[in-house]
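Only a single protein chain was left out; the remaining protein chains are all shown in position.
Residue numbering begins at 1 within each chain, and the chains themselves are lettered A and B in the order written.
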Amino acid sequence: MNAILIAICVIAGIGALAALALAIADKYLAVQEDPRIGLATAALPGANCGGCGFAGCADYARALVEGTAAPGACAPGGDAVNAELAKILGVAATATERRVALVKCGGTRSEAIRVGDYNGICDCAAAAATAGGDKGCRFGCLGYGACANVCPKHAIRIEDGLAVVDKRLCIGCGKCVSVCPRKLIELVPASATIHVLCNNPVRGPEVTKVCGVGCIGCHLCEKNAGGKEANHFTFNGFLAKVNYENPPTDAALADKCPRKCIREDAHFETGN
Amino acid sequence: MKTVQSAFKFHGGVHPQYNKDLAASKPIEAMPLPKQLVVSMSQHLGAPAKCLVKKGDAVAKGQLIGERNGFISANVHAPVAGTVAAVEPRMGPTGGWVDAVILDVAEDQSGASAFMPPLDWKSASREDLLARVNDAGICGMGGAGFPTVVKLSPPPDKHCEYLILNGAECEPYLTSDYRTMLERADRIRAGVEIMRKILNGPAVRIAVEANKPDAIAALEKAFADIEGNVEIVVLPVLYPQGSEKHQIYATVKRIVPEGALPIAVGCVVENVGTVAAIADAVEKGIPLIERVTTVSGDGVVEPKNVRAPVGTRYADLVAFCGGEKEGVRKVISGGPMMGFNVPNLEIPTTKTTSGLLFFTSARVFQYSSNACINCGRCVRAAQKMDVMDCIECGACSFGCPAYRDITQNCRRAKASIRAAAAAAKAKAAAANAKK
Partner (left out) sequence: MLPKQTAERYILSSSPHAHADASTSRIMLDVIIALLPALCCGVYFFGLRALILTGTCIAACLVTEGLCRLAMKRENTIGDLSAVVTGLLLALNLPPDLPVWMAAVGGVFAIGFAKQVFGGLGYNPFNPALSARAFMLISFTGAMTTWSSSAWTLSAGSTEAVTTATPLALIKKGAEGFDWSQAALIKDLFIGNVNGCIGEVSALALLIGAVYLLVRKVITWHIPVAFIGTVFLYAMFKGGVPPLVHVLSGGCVIGACFMATDYVTSPITAKGKLIFGCGCGLITMLIRTAPTGAYPEGVSFSILIMNALTPLINRFTQPKPFGKVKK
């Protein structure tokens, strides 16, 4: 009985001492922090995607409160979060349009030729540095998944040697945009439905030699979408580009493209 | 003049199969001119040259068509007389697309060439000789293509004590330097005299691997009566003996600090082919417009050492050597340890193309990487442990039993570190501009 009592006393004593130490530490070692940092961190989605340019949500929240960043940079959060942040900081909210990543290439393994059998690290930058990559088109998607590997939401898949974005999962953080060695991923408004899936600006004959669905710059899309005045398309060399300030909506444009590089809602949708 | 054995062995290294006998006994053969040349504006390390011609221009042999464009850059000359068919981006041996002059070779090559006036190195001033090396577009012909004029102009606070001639040729299969030493030893000697004058009389060390006794004999003969401190240093056969920094250690036992150039320890290293090219540029006024390339491997009908104008397409080069054999699976521009795979034969030679190798499936290993078993072979073979100092010699991957892409990973790491550093610099510059 006595032994039990001693044990209880010792343990209780140690507990009391430890509690005292913690209480003192809490009082004297506490870090003073602007309470708004905590609020802003809580308001952010917590994806830690880095799309805002900071190391994570907490880092962005700190920068917001310290005044080195402005609300509106959080793509995953969208308008709701930005409004919330503006409220916390006491500034006016600005509306932003939701943006998603678009891989501007339609050259799957069954549509675009490969000029070699790549054997090495499964990474786009590494493949691109090996004899310029194994894809015939030097502007096209290599399909080694650098974008898919950095995507915090697993919204990118490689299908038949081509990266495809799931529009519903994409939070528009832009990590894939910066990692792509071919620079062919772009953030586009989620509401746009017609896209040009090509990134090759060289002359038509050069394109058709390497890809079955490459843009040859024939301007037929522009013509079908109301001509130059309608301003739905812009051109870079022999490459058509959707003007996302004024995107076309006519689904027939996709059917009418002779090269089948214009697609309606090109984003990959997850089934079920 | 004497011949000595290297007394200093660096740590590590590997012993690949040399297979030099395929082409070693073949004398250098000049190739008939192809119909078209593709002369890249980026044949050297550093900034591409600025193109001086346009479509339709007629050019003479030796005419300047690309101008040195930056401190680390070099001139480019027309290798033959002809007409410019186009100036457009073409794929180079490393896979990058750079502007190239597509030159239709003239049927009649008897017209006047645009060579520079010959110089007598004994009477010419140091500055004139240096200017000639610059004008002739000379760059390192061993592989990296560092502009020679930069090497020969050490900063004022540095003095070159040793001029080291790199005749190691430690890459398997390649024999172009070996044939040059054998057949053009007198040109190498002339080049050495000129470089000695430019560098204010350093001691000369000629580094040759021990497996080339007849090249050593040829050099001994050519250099027999040379004055001053000149030695032929016989190096043990070990890869990568031809690496600049390792060669400096093996010849004069000096260690180049991390991230520094050889001149930091008073050394200048130059490939033997480059030295011969310097002699031609000075004494004959011929700019660097042709080079010796070893065409070899088990996938080529007749391995040869070919002297061809720079800009010769690989297809023309291999056609001169009897063509490809059936079942070629790999084409390498350069040597098997550090060379680049090419996807097609439309790619042209440059000033640095020391070899063009064709391997059939018998010589090609296609692999998938397994788990690292911690065997330490890479560490024992490794030359550098800090990735930014990696010379990409490939010794680590060469011996890896798990077939891991160690060299490629180093290359990727270097690229991403450089990109990150550049991004940080740009960010800092932007922040400064804001202030």
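List of remarks:
The criterion applied here is as follows: a residue touches a chain if its C-beta (ideal position, glycine included) is under 8 Å from a C-beta of that chain, and two chains touch if they have at least 3 such contacts.
For clarity, every value in this text was computed on a predicted model and none was experimentally measured.
Checked against the hidden chain, the listed residues A:44, A:83, A:124 or A:211 yield one contact partner: A:211. The set of chain B residues touching the chain not shown comprises 10-12, 14, 16-17, 172, 245-246, 249, 255-258, 260, 328-332, 334, 336-345, 357, 359, 364-367, 370-377, 379, 382-386, 389, 392, 394-395, 397-403, 405, 407-408, 411.
In the full complex, chain A contacts the hidden chain through residues 110-121, 126, 129-131, 134, 136, 208-212.
Going forward, only the chains that are shown with their structure count from here on.
The distance from the centre of chain A to the centre of chain B, each centre being the mean of the chain's C-alpha atoms, comes to 42 Å. Contacts from chain B toward chain A in the complex involve residues 91, 94-97, 340-344, 366-367, 405, 408-409, 411-412, 415-416. Here chain A touches chain B in the complex through residues 115-117, 119-121, 123, 125-126, 128-134, 138, going by the rule given at the top.
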